[in-house]
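Structure record follows, encoded as structure tokens.
Note that this complex is displayed minus one protein chain, with the remaining chains in position.
Lettered A, B, C, D, E and F in written order, each chain numbered from 1.
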Amino acid sequence: MQKIKEKSIEAFLILCASITVFTTLGIIVILSIETFQFFREVSVFEFFTGTEWTPLFAIKKYGILPLVAGTLLTTLIAIAVALPLGLTIAVYLNEYADQRLKAVIKPLLEILAAIPTVVYGFFALTFVTPVLQKIIPSLSGFNALSAGLVMGVMIIPYVSSLSEDALSAVPKSLREAAYGMGSTRLQTAFKVMLPAASSGVIVSVILAISRAIGETMIVAVAAGQEPKFTFNPLQSIETITTYIVQVSMGDVPQNSLEFRSIFAAGITLFGLTFILNNISYWMKQKYQQKYE
Amino acid sequence: MFKDSLFKYFAIFCTSIGLIVLALLLFDIFSKGLTRIDWDFITNLPSRRPERAGILTALFGMMWIVTLTILIACPIGIAAAVYLEEYSSKNRFAKFIEINISNLAGVPSIIYGILGLEVFVRLLKLGNSVLAGSLTLSLLVLPVIIVATREAIKSVPNSLREASIGLGATPWQTIQRIVLPACFGSILTGIILAISRAVGETAPLIVVGALVYVPFVPQTPMDQFTVLPIQIFNWTSRPQHGFVVNAAAGIIILLLFVFLLNSIAIILRNRHNKRVKY
Amino acid sequence: GGGKKSAENNAATSIKIDGSSTVYPLSEAVAEEFRTEQPNVNVTVGESGTGGGFKKFSRGETDISDASRPITAEEMEACKTAGINFIELPVAYDGLAVVVSKQNTFIDHITVAELKKLWEPAAQGTVKTWDQIRSSWPKEPINLYGPGTASGTFDYFTEAICGKKGASRGDYTASEDDNVLVQGVANDKGGLAYFGLSYFESNSDKLKLVPVDGGNGPIAPSQETVSNGTYAPLSRPMFIYVNTKAVERKEVQGFVKFYIENAEKLSKDVGSVPLQSNEYKMVLSRFAAKTTGTIFTEGKTSVGMSMADLLNKQEGK
Amino acid sequence: MYKLEARDIQLYYGQKHALKGISMAIKPNTVTAFIGPSGCGKSTFLRCFNRMNDLIDTCRIEGEILIDGRDIYKDRINVVDHRKKIGMVFQKPNPFPKSIFENVAYGLRINGITHKKFLEETVERSLRQAALWDEVKDDLKKSALALSGGQQQRLCIARTLAVEPSVILMDEPCSALDPISTAKVEELIHELKNKYTIVMVTHNMQQAARVSDRTAFFYLGELIEYDDTPTIFTNPAKEATQNYVTGRFG
Amino acid sequence: MYKLEARDIQLYYGQKHALKGISMAIKPNTVTAFIGPSGCGKSTFLRCFNRMNDLIDTCRIEGEILIDGRDIYKDRINVVDHRKKIGMVFQKPNPFPKSIFENVAYGLRINGITHKKFLEETVERSLRQAALWDEVKDDLKKSALALSGGQQQRLCIARTLAVEPSVILMDEPCSALDPISTAKVEELIHELKNKYTIVMVTHNMQQAARVSDRTAFFYLGELIEYDDTPTIFTNPAKEATQNYVTGRFG
Amino acid sequence: MTHLEEELQKLYLQMIDMANLVTGQISKCLSAMLEADQDLAREVIFNEKRVNAYELKIDKDCENIFTLLNPFAQDMRFVFATLKINSNFERIGDNAEGISHYVLLADKGFDKSLLKFCRFEEMVVTVNEMLSDVTKAYIDKDPKHARRVFQKDSILDEINKAATDLLANYIKENPGNIMQALYLLTIIRKVERVGDHITNIAEEIIFYMEAKVLKHGKKSHFFEEMDKPE
Partner (left out) sequence: MTHLEEELQKLYLQMIDMANLVTGQISKCLSAMLEADQDLAREVIFNEKRVNAYELKIDKDCENIFTLLNPFAQDMRFVFATLKINSNFERIGDNAEGISHYVLLADKGFDKSLLKFCRFEEMVVTVNEMLSDVTKAYIDKDPKHARRVFQKDSILDEINKAATDLLANYIKENPGNIMQALYLLTIIRKVERVGDHITNIAEEIIFYMEAKVLKHGKKSHFFEEMDKPE
């Protein structure tokens, strides 16, 4: 009797676990069917090497690279903001700030992750860009820079909170060892604590990057919708997510080639995250430090 | 020593950037929207006139969606995590699932919307219902819950499991009575993170057919619905200035809702963590 | 399955509208007013885009589809295969305003030809300063703003100005959200944008409207000039498509009638431009006659035709 | 009649041959200590007695383990029921994050016992046996995690006693405790011997010397010597044992 | 001349009076053991010598700690530099998650030393001193975490030796180790005594008895007795010490 | 009571048994001698096996306690003292047996006047007292009783010292009784030895209780001198 109960519970659990597999399969199938149709009309080679993306223009060009470049550019900027800031904050909260301050600041910063992203988009567009334009006159109204910066701020808590957790999880003894050797706080934090927490820090950064890559509204509002194969952050660009949301909620007929292009773009993004996650898994394995 | 204090001030500067941005945002939103909030704003139906428009249906829609999403995603996510941590052997399949789950965490939300539209709305013929929306969001937040729960389960010392098994408990008894209660706090954090994300989502719900103008509060999971972020999104793209104010007010309500969920979680978690310490 | 059954059950008391976000405000306003008329009928309105709306419409998932462009051949084909017939009803205009920043002092009007020179694909990378358009304008850099390429506005503008749908230079700043364009151009001295007239009306303090010379001298867009067709070619019609099956339901019939009868008044409320009163009559009769199909013959567009002409043409046919 | 008996146990973790033909018989009401260098298979062998190794996928076992004369690996016995008869106490005190009362009552509850009176009686009896009752009787509702290390370990013993096992297996039960707590647990073991058969792994030679009646020395998966404790520590038969107990190893 | 000297140390953790007027003088090149029940202040006192207690916000200290005759709390000394002179080894081996080489070189690197030859020489010398060189000399690039517990602890000692401190403080350095590793570390302490002054906290009375020259018994924040180790363990002056070492405590 | 305490208690009780046994052996062998009771002498000789067995047992127990229970301080001194006391009692037992053998050899009994002459009876009383003192001291863990024996031991020494001359005279006067005199001399020497052993026991008891080394008390400068060079 008990055996049957145990077995059926296990079966239920397996079912739940396989939902993630089904989800992936579902995503791949749905993206692939349309992508397959898409590639019947567009050459795969052109798609992956072309530097122009104009499926909605009169002269249609299907080179995904501008979108990939835009995605990478905004993500890169976001990470360039979130990584140093987030890590510095994590180190500060962990090593310098006293407990009460930390108890206040950490949840406060976490609010940054809960604000609807549309709000961030307008913040970037109506506040950050004008301020930046005072410093960099050549900055265009929509640009990868301010979208990336604000996105970076949005994902700060991912890096700061998760890394701080990882730092907190580093055994006290390691910190004491460092101090005992006569290290300054700075040396302790960067030479000992961070390397020891590397696995958790990597996970937090990966999660933040994933979030940045998948983020839509900030870039859609503030970075523009101009697919340009450029890595110049001062210009307006378009990301894959922006393109997908623009088309899927726009006026384009849904069984047209133009519409199908979002599936091809989607699968490209999927592949991009897949590669990234494999790299991260590999890095995690490599740098994972176990302390029991 | 000099470098040390230099870094300290730099760190304080960095922390302030985050806090200043937050303060600016909140100030901006509150200064625009706070005056708009009154009982009417909460109880009115949507309207073309900004000053008459309310968020009743959107608010209730959001509560429906969030509640259903919690009810769907939590058991499934926790069950999946339990399976992956406690039952499955650590082989290549497990590694595949692990990468797969973090991969899912990075898929843009609108793709989940497309999936939900095809599978729940059309294949399962659930229509543009609260249920279809919740199922879609459940898929979206599932990876977060699974990852968080797995980390939480990992943190439960193996010795507790062995103790329970050693006393003659079955694997499931052990999980149900020992493992899950012991890591409840961290699971809660994961759930809240997931729900915070779900609360703010717009695009996938629009794709699965969430509406904007809904003049009634959903009564059953099969009803059509709208949610607050969609309402906010709609308002921000309207030409009339009054809607921008409404959007800000809506954001305030949304943030309050998120804070409420967060603080419930933080309180529960703190209480739990006080009890359970290793 | 169950979905269909429930859809039928709901059909007794509810009307589902989905589609273009441009038409949304008008449909919302109508739905809101209709509540006072018939409180028991739940009218819901979505905004999943014209394309998304037609997709649902063609699958029978909605009763009425909002559209900011005429239905395409493929979409009609989809409706046909699903056995869905529709009545196409123009309900209002969306005037396209060409605007510059308040800081821009040199532009007082622009001709269609100049707009073409500015926006045509060939201009990409070559037309960079204002003096290239008109020599009297200063040699200052041009920054262009426009709706996202997936929008009906983009399609319409390119067709009206450059002669071909989608024929546009790509190096301009695009956004789905017109408010975003407003923000962009308002602060950009060398900027020029086009978007829905209503967005200009709400932001006239920050923006300067540019009268467009379509051959009859520069005319600034207004409720008046758009409605009577003197502001040409930059005004486009907005439609609702009604499923003929749904029309069999009384509440749908009532709603559509209510829609047409109140569109004139309500479109002013939400910032779009009403048709001429007589045109509404024609639309009403078109609905009464349950005339199915589109008034746009394949490949032809709405550009340059007055709504009355089009409706008449259809009648005549 | 022996309480526990192992006959030619061969145990593999995947390819690794962890126990090599171990045979051993343990009399009832004795304390048996397992000693040996780290990784020699003490814990592995101990865990054979309550089939705890079943939880490890790669683990494969040959030979017979008899408890009260019944082969627990061959006879079609119910593992879960079997484990109830064999209590286990671990290296680090591992109370459940529940109240003291619930910790002790856990073993009964999972057997579906809910009768309040009975639970209370059993909890009290077990805590008394574990020499903990007087220290906690006024705080049974308190979290077990609030107890000191030594108290926690005695609580774990009480928890084990509550299900009335006849054998108690202990895997380094004092290695996480301070000397005072250690002394208390040792005393307890000394007293429990009257009712239970106790098998313990320890790294502390003094402890093995102090509390056990018989001592088994393991090395590289083999049982090198198994004899009365005084003999092992004063006059072992094997050179290796001698070297190990005198600290001349490695 | 004493190497370390404490004069009437009073230490408070917030309201808690953790050390009550402790005075003690330690000669160079001796091993001093601190014993006493859990929570009596052994670690706290040990950590006074390298001002490790500075890291705890609530901690307040009165009295004088003299190292080579200089008061490290009063004189305006540089704490960081001071700590370099006082090595510390902890209960659980805590190597940095770096290579073996980098672990040992850490102390030099933070002092800005980059000269490769010098680093290599120092690392080798330190590892030799810590009796670890032969075991690791071919794997200096290997992660320190891949070492066994006992090797890790010796690595931590080597790391400490590399910066050439004159005093080594050890807080229960063997409590996480198996007996064989423990023996090795004890031997090491025995040898290091010739060059360093060693102070260690231990819960293992046998260990204190084995390795130390002098033993200090602490109880409830007070120093009860401080004398030659044989005296403490065979013929202590105080009743409390007697009771503690014979296990008749509490 | 801890395990160690239990074991120490066991050892203590055993040691008391041993002490009583040996006290009995001495008093019996001396009675046998005074009363020419050959059977009693034989009993003593037979019982010597018991004494030896006790010694072995106590030795073994001490060894086990040292090894297995690692006593510290007072406990350690107790076991150490017991070990030494044990060996002293065993030697006292040896002497009782030896005396008994000579009782058997002197099969007609000793000349009462000779015994008186040599103050042998006083010796017997003294050594019996000493034994009971020292046993009491052990039982009560009271060094006071133990200290009493030193005074008494000097009586034994005195009698022993005087014995050679007295016996030489006796032999001259009673040439027929040479063998008896020689036996008596041997016995007196043995009793004196017993006295020494009892003093040793007393010293050990004091060492255990007060942690003072009394043994060879005044010669300790040697010990210190030896300690230094290391």
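To be clear about the criterion, a contact is a pair of C-beta atoms (placed from the backbone, for glycine too) under 8 Å apart; a residue touches a chain by one contact, two chains touch by 3 or more.
Quantities reported herein were computed from a predicted structural model and do not represent experimental measurements.
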For the chain left out of this view, which of E:20, E:85, E:190 or E:248 touches it?
E:190
Using the touch definition from the top, which of D:33, D:67 or D:205 touches the missing chain?
D:205
Full-complex touch with the removed chain, picking from E:59, E:89 or E:209, is E:209
Interface residues of subunit D toward the undisplayed chain are 205-206, 209, 233-236, 241-242, 245-248
Tell me which stretches of subunit E touch the chain missing from the display.
183, 186-187, 190, 206, 209-211, 229-230, 233-234
In terms of residues, what is the contact footprint of the unshown chain on subunit F?
49-50, 52-57, 60, 63, 66-67, 70-72, 76, 80, 83-84, 87, 105, 164-165, 167-168, 171-172, 175, 178-179, 182-183, 185-186, 189, 213, 215-216, 219-220, 222-223, 225-227
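Just so we're on the same page, only the chains that are shown with their structure count from here on.
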Considering only chains that satisfy the touch condition with subunit A, which of them also satisfy it with subunit F?
E
Quick one: how many steps at least from subunit B to subunit E, stepping chain to touching chain?
2
Farthest-lying chain, centroid of Cα atoms versus that of subunit A
F
The larger set of C-beta contacts, choosing between A-B and E-F, lies at A-B
How many angstrom lie between the centres of subunit A and subunit C, each centre taken as the mean Cα position?
35
Please tell me the distance, in whole Å, between the geometric centres of subunit D and subunit F computed from their C-alpha atoms.
48
Could you tell me the distance, in whole angstrom, between the mean C-alpha positions of subunit A and subunit D?
50
If I count partner chains per residue in subunit A, which residues reach a count of at least 2?
2, 184, 245, 248-249
So which stretches of subunit D touch two or more other chains?
80, 183, 206
